[in-house]
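With one protein chain held back, the other chains of the complex are shown just where they sit.
Order as written gives the chain letters A, B and C; numbering starts at 1 within each chain.
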Amino acid sequence: MSTVTEPVVGTATMNMVEAIRDALTLEMARDERVVVLGEDVGVLGGVFRATDGLQQRFGERRVIDTPLAEGVIIGASVGLAISGLIPVPELQFLGFGHQAFHQIGQQVARFRFRSQGRHPMPITIRSPFGGGVRTPELHSDAFEALYTNTPGLKVVAPADAYDAKGMLLAAIRDPDPVLFLEPLRGYRLVSGEVPTGDYTVALGRSKVVREGEHVTVIAYSAAVQLCTKAADVLAAEHGISTHVVDVRSLVPLDVEGIVAAVEHTGRVVIVHEAPLTSGFGAELAATIQREAFYSLEAPIERVTAPDTPYPLGGTEDFYVPQVDDIVRGVLNALER
Amino acid sequence: MSTVTEPVVGTATMNMVEAIRDALTLEMARDERVVVLGEDVGVLGGVFRATDGLQQRFGERRVIDTPLAEGVIIGASVGLAISGLIPVPELQFLGFGHQAFHQIGQQVARFRFRSQGRHPMPITIRSPFGGGVRTPELHSDAFEALYTNTPGLKVVAPADAYDAKGMLLAAIRDPDPVLFLEPLRGYRLVSGEVPTGDYTVALGRSKVVREGEHVTVIAYSAAVQLCTKAADVLAAEHGISTHVVDVRSLVPLDVEGIVAAVEHTGRVVIVHEAPLTSGFGAELAATIQREAFYSLEAPIERVTAPDTPYPLGGTEDFYVPQVDDIVRGVLNALER
Amino acid sequence: MFAQFIPDGAPVTPIQHLSPDGVLAAGVTPSMSDDQLLAGLRLMMLTRVFDTKAMSLQRQGRFGTFSQVTGQEASIVGSASALDPLIDWVVPQYRELPALLRQGLPLSRFMLYFMGNLAGSRIPDGVNILPIQISLAAQIPQAVGLAWGLQMQQTGGVVVVYFGDGASSEGDFHEACNLAGVVKAPVVFMLSNNGWAISTPRHKQSAASSLASRAIGYGFPGVVVDGNDLLAVHAVTAEAVARARSGHGPTLIESVTYRMGPHNTADDPTRYVDAAALESWKPLDPIVRVQRHLASRRLWDDDRRQTVEAELSAEVDAALVIARAEPAPTASQLFDHVYADPPSTLQRQRAARIGATS
Partner (left out) sequence: MFAQFIPDGAPVTPIQHLSPDGVLAAGVTPSMSDDQLLAGLRLMMLTRVFDTKAMSLQRQGRFGTFSQVTGQEASIVGSASALDPLIDWVVPQYRELPALLRQGLPLSRFMLYFMGNLAGSRIPDGVNILPIQISLAAQIPQAVGLAWGLQMQQTGGVVVVYFGDGASSEGDFHEACNLAGVVKAPVVFMLSNNGWAISTPRHKQSAASSLASRAIGYGFPGVVVDGNDLLAVHAVTAEAVARARSGHGPTLIESVTYRMGPHNTADDPTRYVDAAALESWKPLDPIVRVQRHLASRRLWDDDRRQTVEAELSAEVDAALVIARAEPAPTASQLFDHVYADPPSTLQRQRAARIGATS
C-alpha cells in the first residue's frame, strides 16, 4: 500500500500540518518543476502555516503569493502545467473553491480529455475543509462530494499525519489532477510517527484503522478519529466490536477494500461531515448495496450533518456529527 | 398533486418549450414583480425561444438582456429579490452554472438561513441540461447532482409538458429558490396536452408514469421518456412489466412515493444521464436501500453515463444512456 | 509605444479636506455640519472602544474571530454618514461595524453574531443592511441587483457596497461593476484600500497605479480619496450618492487607508507587516485628525474626550450585557430558516437532532 522510494531516514512525531509541510519541502527540493501558489502562502506561510518556510527556502519564484482570486489561481495553474511546471495551488478554504468551480470542474478535470491526452494536468489542489473549530461562515463546509461528480479529478482526504505526507507526495507525482483535502480540525490535533524521508501512499486504497466484528464504520478525514473514539465507547459501554475503515481516497474509490470490510460484519454505518443529501455517503451506500448486497444484514446507515447550511460556531456541535451521533448510528444499524 | 388555481380554459398541444413559455407569460401577467433576465432572453427570446415574445409583451424593464456573466446574473438576482422582485434568471446552459456556482451554492441557497429568515430568495433559475442533441462541449452535461448537495435550494426536473408548465408556475411562486432544469432534448421532442389556464404541480412529488409489476425504473427529465420506451421493449421482447417512476423533484425528494413504487416490485433500476459516481442516482439508491431494505430482492442497478467528461457529438451515443442500456440494466436487476 | 495607447493611469493624489493636523484645506467648505462631525467622531470612537474590548474578550475565548476597524474609522463613518438609513442600504464585507450601527443595527446584535449565535444573523426589520459577507466580493453583484431593484421600483434608494483591495481582485467585482454601468444602478462601490489582504500587500494585489481607475472600463467615474479624512470621504460619498440618486449611475470610490492592526484575531501581522510603513501611518490616525480639527475650533478638549470615552465604554458594556442575556443557541435554529416550509426529510432530521441533543 505504501512505497518507500528512498531510504527512510527515521521517524518523527508530526501533526498533520507538519507532515504536509514536510511533504511539500521534500518534493520541492526533489523536483524543480514544483511551484506552490495561492493566497498568503508565501511570506506568511499560509494561514495555517502549511507552507511556512517554503518561500525562504525556495524563493519567490516557486512559492507565490497571488492576488485574491481563486478562479485565476486555478486557471493559471492549468497554463503553468501546460508550460511544463507542476503547480500545487492552495485554496485557502474549500468553501472558496466555489469561486474556482468552473476552472476545476470544467478545465482542470477535463483537460487531458479535452486535448485527448496531449495536456495532462499534474496539478494538486490543496485545501483545508471541515468543521469543529468555530470558524467564520463558509470556512468549514465539507463540499467534497461536489468534486466527486467530476470525472477526471481525483479526490483524496487523509485522516492522519502518515497518510497526509505519503498521499501528498503521491498526489504531486500523480500525472492527473488531485484535490487534496486537509482536515482543518486535524491540522494540529492529529499527530503521529511519520518517516522523515521520502515515501508515498498510493491513492485509491482504503485502510482498516481498527479491526472489529459487529459493525463496519466507514469514514474519511477528520471523521475517522471520531469513529475510533465512538468505537471505544461502543466497546466499553455496549460491548460492541467496531471495524473502522478510512476511505482515504474518494476518487478513485477502493471498492474492493470497502466491500471486503463490509462483508466482514454485514452491517454498515457511513460517517461524514457534509449534509446527508448527495453527500459522498450516498455514493458509498449506493456502491456497497450493489456490490455487497447479499452480505448486508441491515440497511446502511448514514451519520452526517443535516441538510442545512453550516451554522455559526455556537450551533456547530448540533451540526457536525459527534461521537454520540456515531454511537447512536451504530446502535441503529445493529437493532435492525 | 396538482392544483388548478383558476378555471382552466381548455387544453392545447404544446411541446415543452411552449409549455415553459406559456408558464412564464401567465406568471408575468399575473405578478408584476416577476422579472426575467439572462443572456439573450430578450430580443432573441432565448437560444431555444423559451422566452420568445416576452420582451415585446412585458417590456425591456421586465425581460432583460444582461451582459455575458453568469455570476452577476445570479448575484444580481439575489439583490433584486431583496428589493422585493421575483427574479427568474436563465442560465443559457447548465454547464455555465459553474461560473455562478459561488452565487448559487453559497448565496442564493443560503440567504434565508444567513439572514435567519429576513431575506427569502424567491428565485427560479431556469436552465436547459442534458444531452442527445449533439451540442458543442459543455452544453449537454448533466450537472444536477452538484446542486442537490446544496441545502436551501430546491432542484426540479420535469419530463413532460404538463409538468413543465405546472411545476414552473409552482417554482416561481415558491418562496424558496428553485433550480428548474429543462431537458434540451425534450424541448421540442416531448409534447402533450396542456391546460391553457393557470395550474400548479406541487414540487416534491414523484409520479408513476407507467404501472408495472416486475421491476421499478426510476428516472427524471429526458431519461423518463427513454424509460417508457425501454418498458415497451421489455414488454414486447421479454414479457417484463415495468413500473416507471418520474422523480420530477430531486430536492425535496418524494421519499414516500418512491419507496412505495419500490416496494411494489422489489427490484430497482435508476437511470440518469450524469456520470455514475456521485450522480443523483447515488442518493436515490442510498435512500431506497435505507427505507425499503426489506423489500429489495436484488441490488439496485444504476444505468448512467460513465465516469468520463461529456464527449463530442460523434461519441455521444456511447455516453448518454440509450434505450438498450436501460433494457440491459433491467435484465441485470431481474437476473440477480 | 503606439501613438494611440490609452494613457497609463498615472498615480492620483487622494482628495484631502483635513490635513493630518486637522487643518481644513484652503477653499474647502466642510462637508459635514458641526453636529454631524461630532456624531461622526463619536461613532469612530465607539468603534475604537469596541475593537479594544472585543479583542480582549476574544483573547479570553468569549468572542469569536473578528476583524478590527482600527485605522479605517473615517473611511467607513464618512461614507456611511452620507446615506439616508430610511431608504438607502449598506452592503458590507465584514470590517464595517460603524456603517452597520449608523444604519440602525444595535451593537448587541453584531456582538451576538461574533459570539457564534445564529440569532445575531437576523438583522432587525427596517434596518437596511445585508448580512456580513465572508465570501469575498460575493456581496458586490448582490448590491448591484439590490440597487437596480430599488431603481426599478422607484424608491429613490441608493446602495453603498463595501469591499477591500483584496476583494477587488475577484471576478465578482468586475461582473458587478460592468452590469452596474450598463443599467446605471444607483450604487456606490466603496473600495477600502487598507494596504493589505491578510498578508498580501497592495502592490502584489494589482499593478494598477490606482484601483479607482478601473471605473473607466465600466463607463462611470472613479475617485481616490484620503480614507483617513472624515470630511473628504464624506464629501466624495455624498456626491456619489447624489449622482446615483438622480439617475446618473454608479461611482467607484477608492478610499486609501491603512489597516493598523492584525487582519483578524487569528492573524500575526509581525510576520509580514513592515514596521516602518506601520509607523508612518500612525500620525495619520483618522480619529485624532478630527479631534484636532474640532479642538482648533474649541469644540473639543481632553475633558470632553474622557467623558465621551467613558460613555462609549459604558455603551459597549451595556450591549455586551444584552448580547449575553440572549438565550444560548439551540439545535432548532439550525432548521428554522433553511426553507419556508421544511421538506419532510428535513423535518425528520430536525426531530432526530432535537430529540437527541436538546
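To be clear about the criterion, contacts are C-beta pairs under 8 Å (C-beta built on N, C-alpha and C of every residue); 3 or more make two chains touch, one makes a residue touch a chain.
Note that the coordinates shown come from a computational prediction; the quantities given were computed from them, not determined experimentally.
*Asks:* Considering the whole complex, which of A:50, A:85, A:276 or A:326 touches the chain not shown?
*Replies:* Of these options, the touching residue for the absent chain is A:85.
*Asks:* Just to verify: which one of C:170, C:229 or C:267 makes contact with the chain not shown?
*Replies:* C:170
*Asks:* Which residue, A:95, A:136, A:152 or A:281, contacts the hidden chain when the whole complex is considered?
*Replies:* A:152
*Asks:* Among B:58, B:96 or B:129, which residue is in touch with the absent chain?
*Replies:* Spelled out, the listed residue whose C-beta touches the missing chain is B:96.
*Asks:* Using the definition of touch stated at the top, determine which of A:98, A:112, A:139 or A:207 touches the missing chain.
*Replies:* A:112
*Asks:* Per the definition of touch given earlier, which of B:77, B:135, B:242 or B:265 contacts the omitted chain?
*Replies:* B:135
*Asks:* Mind pulling the chain C residues that touch the left-out chain?
*Replies:* 1-9, 12-13, 15, 169-175, 178, 181-182, 184, 204-224, 236, 239, 249
*Asks:* By the contact criterion defined above, which parts of chain A meet the unshown chain? Give residue numbers in ascending order.
*Replies:* Here the touching residues of chain A are 35, 61, 66-67, 69, 71-72, 74-85, 87, 102-103, 106-107, 112-120, 151-152, 154, 174-176, 204, 251-253, 255-256.
*Asks:* Would you write out the residues of chain B that touch the absent chain, in ascending order?
*Replies:* Residues 39-40, 42-45, 47, 65-71, 95-96, 98-99, 134-139, 276-277, 306-309, 311-316, 318-319, 324-325, 328 of chain B touch the chain that is not shown.
In the analysis below, only the chains that are shown with their structure count from here on.
*Asks:* Going by C-alpha centroids, which chain is farthest from chain C? Tell me that one.
*Replies:* B
*Asks:* So how far apart, in whole Å, are chain B and chain C when each is placed at the average of its C-alpha atoms?
*Replies:* Inter-chain centre distance comes to 40 Å.
*Asks:* Any idea how many Å lie between the Cα centroids of chain A and chain B?
*Replies:* Chain A and chain B have C-alpha centres separated by 31 Å.
*Asks:* For chain A, give me the residues that contact two or more of the other chains.
*Replies:* Each of 95-96, 98-99, 137-138, 277, 306-309 in chain A touches at least two other chains.
*Asks:* Where in chain C do residues touch two or more other chains at once?
*Replies:* 118, 121, 135, 171-172, 333, 338, 345-346
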